[in-house]
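Complex shown without one protein chain; remaining protein chains in place.
Up next is chain A:
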Amino acid sequence: MQRASTTLQTTPITRIEPSKGWVSLQLRELWAYRELLFFLIWRDVKVRYKQTVLGAAWAIIQPVFSMIVFTLIFGRLAKLPSDGIAYEAFSITALVPWALFANALSQGSNSLVGNANLIKKVYFPRLTVPISTVLGGLVDFAIAFVVMFGMLLWFGITPSIRMLALPLFIMLVLITGLGVSLWLAALNVQFRDIRYVIPFMAQLWQYGSPVAYSSSLIPQEWRWLYGLNPMVGVIDGFRWSMLGTGQISWSSMLPSVGIALFLLFTGALYFRRIEKQFADMV
């Protein structure tokens, strides 16, 4: 879109001209705007906690209530196997990262439309909008994580050295969530239909991920196909590092990581390509 170069480190020169085809991601400029990124996250979190009566409690209520419902239906009634541990502990370790992903999916994809007034009035790298929304989910995640950790201790599951690998899996949820939101946020500006697809999509995606059931139910020869859903890698990783169950199945983890990175990269490129139309369309 625009090329900015610095001469003698004093006067930045900006060339404004129509862009053609695919454009660069401008990561350096994004870095220069990191303070804005911080303020957008801070605004979203602050406003959410100010506007809602229960505030931070929502971060806990959502996964905990899902856990109770899942435990009653899938654990007690359907008696789904849970890798030999309490179904409560089994499901909450999936529901907490899932909540982070679901937040990215719904908030992230509406982020551009929701910030239309900014986009029409000020220039800043547009990528900051979905990125801040997705990273903002980390605050809720941290709260839910503490609750999950307490529950696991209650169920007699003590942390092992494997927990050190958890940040990698948190990165994987963020990459997946951001990749999908970049695609959806850009598409949502052009086609407002997207907004109606998202709740439906989130629900289907959850069935396709080992939230209520264990991925050990999937036959070994189909694991690679199953792993094309990056949330499979995330949830398997969470269970592996928090519960200490099973082994990491590389046949599903590798495709998960690959697809997550692919989604992020193509999402960012597509977003940048469509970006120039945002101010005219939102």
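Here, a contact is a pair of C-beta atoms (placed from the backbone, for glycine too) under 8 Å apart; a residue touches a chain by one contact, two chains touch by 3 or more; residues count from 1.
Here is the rule we use: contacts and distances are computed from a predicted model.
Colleague: Which name from "Protease HtpX homolog", "ABC transporter related", "Alpha-E domain-containing protein" or "Xanthine dehydrogenase family protein subunit M" does UniProt give the chain that's left off?
Modeller: Choosing among "Protease HtpX homolog", "ABC transporter related", "Alpha-E domain-containing protein" or "Xanthine dehydrogenase family protein subunit M", the correct UniProt name is "ABC transporter related".
Colleague: Can you work out which residue in A:Arg28, A:Arg76 or A:Lys120 touches the chain that's missing from view?
Modeller: A:Lys120
Colleague: Residue by residue, what part of chain A touches the chain that was omitted?
Modeller: Residues of chain A in touch with the missing chain: 1-2, 11-19, 21, 35-36, 38-40, 42-43, 46-47, 50-51, 117-124, 187, 190-191, 273-274, 276-277, 279-281.
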